[in-house]
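Take a look at the following structure, please.
One protein chain omitted, others in place.
Now for subunit A:
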């Protein structure tokens, strides 16, 4: 029995027994609909003298293939995410800045001037070669509006990419923090491994570096939170309990980052634990309402 259909052949049919690289490549890139008795077929095809020799070659090929794939994936995944979320932030910030400039400029000639990205989009969509904007600047204003609208579109596409990608890089962190905040934390730390190695007190203030340095120089209170401020559990908690909420969120996010880095397994129980902590913290507000007063946090 020989096989001629390369789409359903064993890995060894594409591999040169004396070239480990070609073997590893065949393991990584090959496929077949159904398994077959590969050891016997490989011996039959003369790839190996006997099954022992076949298994030795298979061991070498799978090890090399898997090592290469792991290295590639690890490097690719979180680096890609870091760049994507930074590019997203840059696009958003730049689009907003330019939109402001556009509205200022547009206001000098456009009786219907609006504000922000919405105005840029609306202006870019108007018919007629900027004919309805008087003056020499009309064409330039419209052209600028188009750039701003494009930039805003790009930011949205990048956000979608980040939302899709983060759960595969860091499934637990993405579930607990939401994919965009998770990506931002990874980016601020410089990578998932770096984030996993940070103490939760550092995670709590990531993104608040300016405030932290001001505090260290002695002329500001210590920041209670960095970018995790945007997490619902922090933002949605009354101000006097926000420090506790930020600490609880940072604690759980640190654990999630460690699980993602060291095991990669999704642990839904983390979600429930965080929810419980936040409920307990928020329950203080009810207690205080009843008793009035109450000690502030920190």
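To be clear about the criterion, contacts are C-beta pairs under 8 Å (C-beta built on N, C-alpha and C of every residue); 3 or more make two chains touch, one makes a residue touch a chain; residues count from 1.
Just so we're on the same page, contacts and distances are computed from a predicted model.
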Its UniProt record identifies the chain omitted here, from "Branched-chain amino acid ABC transporter permease", "CoB--CoM heterodisulfide reductase iron-sulfur subunit A", "Binding-protein-dependent transport systems inner membrane component" or "Fibrillarin-like rRNA/tRNA 2'-O-methyltransferase", as "Fibrillarin-like rRNA/tRNA 2'-O-methyltransferase"
Full-complex touch with the removed chain, picking from A:9, A:173 or A:227, is A:9
The listed residue (A:74, A:100, A:163 or A:194) that touches the chain absent from the view is A:74
Those residues of subunit A that touch the unshown chain are 8-11, 26-27, 30-39, 55-56, 58-59, 62-63, 65-67, 69-70, 73-74, 77, 260-266, 268-269, 271-272
